[in-house]
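This is the structure I have questions about; it appears just below.
Every protein chain except one is present and positioned as in the full complex.
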Amino acid sequence: MHSSDHSAHHPALAHHFQDLEQQKDTTWLAMWVFLATEIMFFGGLFLAYVIYRSSYPDAFAIASNALNVNMGLGNTFVLIISSFTMAMSVYSAQMAQTGRLIVFLILTLILGCTFLGVKYFEYKDKFDSHLVPGRHFDFAYHHDPITGATLHNEHEGASNKPSSGHEATGHSKKALREIQIFFSLYFAMTGLHAFHMIIGAGLLIWLVISAMKGKFSKEYNSPVELVGLYWHFVDIVWIFLFPLLYLIGRHHHG
Amino acid sequence: MSAHVIDSKPLIEDKVEHKEQENYLTAGYSLKSWLLTLDHKRIALLYLISITAMFFVGGIFAALLRLELMTPQSDLFEPDNYNKLFTMHGIIMVFFFIIPAVPGVLGNFLLPLMLGAKDVAFPRLNLLSWYVYIVGAAFTMFTIVSGGVDTGWTFYTPYSTSSSQTHVVPVVLGLFITGFSSILTGLNFMVTIHRMRAPGLTWFRLPLMVWSIYATSIIQILGTPVIAVTLMMAGLERIFRIGIFDPNLGGDPVLFQHLFWFYSHPAVYIMIVPGMGVINEVVTCFSRRSIFGYRAIAFANVGFVVFSFVVWGHHMIVSGQSVYSALIFSILSYLVGIFSAIKVFNWTATMYKGSISFDTPMLYVFGFQGLFLIGGLTGLFLAALGFDVHVHDTYFVVAHFHYVMVGGLVMAFLAGIHFWWPKMFGRKYPEGISKFAMILIFSGFNLTFFPQFILGYLGMPRRYASYPDEFQVLNIMSTAGGSVLGLGFLLVGVYMVWSLFFGKEAGQNPWKATGLEWEHTTSPPPTENFYETPVVNEDPYNYANRDFLKDFNKEVKASA
Partner (left out) sequence: MSDDHSKHHIVQPSMYAAILGALLVFTVLTYYVAFIDLGVLSNFVAMGIAVTKGSLVVLFFMHIFYSTRLLWVVVVGSFGWLALMLILTLGDYVTRHWDVQKHIFF
């Protein structure tokens, strides 16, 4: 064994590994195992979603229609393109093209921040519309896509506030509870996703700085690839979130 | 099986020329060298200290609740405070003792040694795992001193999310954090086993302990994230009143139970499977035989990984899931028992016609076999739907899981600690006292928990501070047993610490065991584990082909 052979000792090689190849294979496997844990982590929320959507299909459709589908679609495009730029940065790293690597990393970062920016506006809109679950939840909905009726529930008991004596027009208390569950899941799932994106953005910044310091080469570029794996995973989660949250019962919409 | 005789390995310690043998313990004495260590062996000792401390705290809660249960009335503690006692006992024992014990201590210490590697794949991640555990433990300690939690360690909703007036959020946050310790350890171990085996060490030449750690790691990886997200949802619900689990707000409390038990059932396999790994190593050494049915045991671990995840509903038979669900979970629970049975049978077969010696580790193996058998069989009782309806939430369940967790896992853990103590510290523990402590633990354990089977069968509910008068005698027996059990554990702690300073020096391989950790390195090992990378060219437990067999009895007695 050439454990004492340091002639090929790359500065990035940890002492308990034999060579860069073993280190790379090991870190690659480890990243995928970590992603497996992330799949199960998000999976718990997906399970809750599946159960409640199958139990309250109508309420979920109504609630989903309150989301801004164009913002969701736009964000989906943004993330998919960012996955492409991330893959391109991996390619650049593999070809030791540091300039292009930095460019693609920064592009990915910009797209990621765009996503987060749009999300911010979505959340703000929901907050202003009293659609954040909790004490102030108030589903004053303007157009019920299923019945086609236009409802205007500003003051008529369409919320968690104590009943003023009469029920809301168009939505029973039961339906409102179910709609609130949709929004709980919406915020939990997209919030967790956004949290992961923020971490991803941080990782990208770290990669840009490392690339500028010339840390990557043809032999050693696994950090770029590993962050790439993470970024693609976050993209995949959104690929599922978009139809599941934004596109329920849209065909009722005129 | 290799047919040729292999010379017993020349002792490494004879080849090493150091005035004072340098090993991982002497490689630095400062606090910093311990708290910032990257050496898996030191990390193992950090875990040993932490889990022992947590075991002690959890034990105090057990002592208090057993004291309360000596009388039928709830006179020592108000029911609300009693609820806190069993909750904290459960949380601490489950999450801070049993789950991390064998992987954190023995797994960390032994895995690279058994693989012929210098360290685990990610040493810094390993240290991080320990710190994450400590942070999680700190949150729990904070919860204790600020009044405790009274929801039961299972945190069933909507009580935990809507009604309980105790500090649910800090403890849930603490457990969320601690879960990452488990995940990161599992990830580290799994990748290490895949990528860092010595030359010649194929999968079927691995010690079965490694197979067990591998299976445990997979379960940790796939299951722990689910409880993390579940606790996160429960915490959010408690803070923001969002209603995912609260029926008043449209939620389903049974969904919480599904999510909770999806992890918590595999968790019990995270607890027991590493212990079973230990048993493999000890039973072969003290029977001087190779393991019976290596592949069966190896694949039984795979069976555990798969089947442990499809039986969780047996905790929810009376909770409101559908009858058909209960039926399926019941059948699958019977099937998962097959893998435990394979192992217990094979260990018994290993002992058959072996040359048995009755050292302390082997005594713990005997204890394990009997007690785990009882615990496992009573698990099958519980998996029968009709029976479960009657004994669910009674002391029958309490007795069952203590038989498997204490009679099973704790015994296995102690077997492992005693077996590898000489390797870890270069010292022998005192054999006479250790046997006595084992007898105390064994008898104390049975006196504590066997009456609980009867109590449960007679109808005494669990988690109650008061009970009908006719149950008092059995409860007093149980508490009395608890004192003996506690004494036994304390004794172990005392003589083990004593042995660190005054124990007889052990040689490289006092048990004449096979395995890279015994035959290829000193006791204690150096920081890099080996003086030269081992090459493996034989099956494990190759006792038949060791020529020291002839002089075995003489040698062991001489060094006793």
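Letters A and B mark the chains in the order given here, with residues in each chain numbered from 1 onward.
Heads up, the rule we're going with is that a residue touches a chain if its C-beta (ideal position, glycine included) is under 8 Å from a C-beta of that chain, and two chains touch if they have at least 3 such contacts.
From a predicted model like this one, the values you see are computed outputs, not experimental measurements.
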Looking beyond the chains shown, say which of B:27, B:141, B:296 or B:310 touches the absent one. B:310
In the complete assembly, which of A:36, A:71 or A:140 touches the absent chain? A:36
Note that subunit A touches the absent chain at residues 21-22, 24-25, 28-29, 32-33, 35-36, 39-40, 43, 46-47, 50-51, 54-55, 69, 73, 76-77, 80-81, 83-84, 86-88, 91, 94-95, 228-229, 232-233, 235-236, 239-240, 242-244, 247, 250-253
In subunit B, positions touching the absent partner: 194-195, 222, 226, 254-255, 258, 262, 309-310, 313, 321-325, 328
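Quick note on the criterion: only the chains that are shown with their structure count from here on.
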Hey, how far is the Cα centre of subunit A from the one of subunit B, in Å? 36
Within the complex, subunit B is touched by subunit A residues 1, 3, 15-16, 22, 25-26, 29-30, 33-34, 36-38, 40-45, 47-48, 51-52, 55-56, 133-135, 174, 177-178, 180-181, 184-185, 188
State the interface residues of subunit B toward subunit A in the complex, per the touch definition above. 117-123, 183, 187-188, 190-191, 194-196, 199, 221-226, 228-230, 233, 236, 240-244, 249-252, 255, 258-259, 533
